[in-house]
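With one protein chain held back, the other chains of the complex are shown just where they sit.
Let's look at subunit A:
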Amino acid sequence: MPLSWALLASLLLAVAGYLIGRSRAFAVAGSDIRSLHSRPIYHGASVALMTLTPAIIVMIAASLLRMAKALSPEAVGLVGLLALAAGIAGLGWGITRIGAGYQARNVVERIVMGVLIFCSSIAILTTAGIVLSLIFETGHFFQKYNWLDFFLGTEWTPRFQGNSALGILPLLWGTLYISLIALLVAVPIGMFAAIYMSEYASKRVRGIAKPAIEVLAGIPTIVYGLFALITVGPMLRDYFAQPLGLGNSGSSVLTAGLVMGIMLIPFVSSLSDDIINAVPQSMRDGALGLGSTPSETIRQVVLPAALPGVVGAVLLAASRAIGETMIVVLGAGAAAKLGLNPFEAMTTITVKIVSQLTGDNDFAAPETLVAFALGLTLFVITLGLNIVALYIVRKYREQYE
């Protein structure tokens, strides 16, 4: 019996269990419904859950065993039957439990809690799974490539025939350089927009301007990339790079950084707006009551009070900038280079992950496996940034609640 049929059958059994449980409970109660500990619908629900839970547990266990290759694919039919049997057993046991003193309501409550815990653990386990799979492949890579050469190498020249130089430093440098420019654009503009929005704008202006800024957040990053490619890149090249004699490349660090900064503006501004609004009005009243102007109030009272939260917002924005791919591909090009000139093409870790995995390369070659090592490095960087950001944001929240 295929699993889908077994699942459907268990669902039907559960519905039947619900109806049986409820009518049994009514029968047990007789004329006085108050003699029951729990209302009949809880008895029904407990029977239904007791039918469904064992069946699903059997199915999940079987899937896990099969993933671990401890169970042959031919055994699927058997698993279906086993799941159904577990369901029927649960149904029978559930029905026999029904009685005036049976605390069906509390049983349902416990099962519901179990389901909720299960769902939260899926989210956590997925993260662990992603990390484990990355670590696994990274291990393969480091068996074939010296880790010192990877972390300290300043050359990135992958070759199909092998013997490549796979140093992360040019990519890391490109990533940080582009992210830095993006933050230099996004943080001041986003912050000032947020300050205007929360402190100066009238309700009507705010009602129009805030959604208008947030439209920016809804634009797919590939569209930003196109903007970088056809507008910003050529403009920077024609009006800045060439007249200044700094190169004539259409794609450059500055292009990608600027456009990525624009992408991050709504992110920074809406987070900062929330944080600035969370500063109690009494602080502003206090400062205004002492005769400060609005900008003095913001500079000396509101911003210091909001600072930890704003720092958290900036770090979250930074981790988004570091993980961004499409804008870099179209804006900054694909040349791995260690350089200071912002009008030169450079590239980032994410771009190289894509290009190393989308070739015709042998999957076991270090040129392909390096993508996982890059991915793991990136993950560790953004995870670190996120942890620091969340820590700061939480510390800030405790201050006023």
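By definition in this document, a residue touches a chain if its C-beta (ideal position, glycine included) is under 8 Å from a C-beta of that chain, and two chains touch if they have at least 3 such contacts; residues count from 1.
One rule holds for everything that comes next: contacts and distances are computed from a predicted model.
K.L.:
Between "Protoheme IX farnesyltransferase", "Nitrate reductase-like protein NarX", "Glutathione-dependent formaldehyde dehydrogenase" or "Phosphate ABC transporter ATP-binding protein", which matches the UniProt record of the unshown chain?
P.N.:
"Phosphate ABC transporter ATP-binding protein"
K.L.:
Sort through A:Gly162, A:Pro280 or A:Gly384 and give me the one touching the missing partner chain.
P.N.:
If we include the chain that is not displayed, A:Pro280 is the one touching it.
K.L.:
For the chain not shown, which residue from A:Thr154, A:Asn248 or A:Thr293 touches it across the whole complex?
P.N.:
A:Thr293
K.L.:
In terms of residues, what is the contact footprint of the unshown chain on subunit A?
P.N.:
Residue positions of subunit A that touch the missing chain: 202-203, 280, 282-293, 296, 300-301, 304-305, 399.
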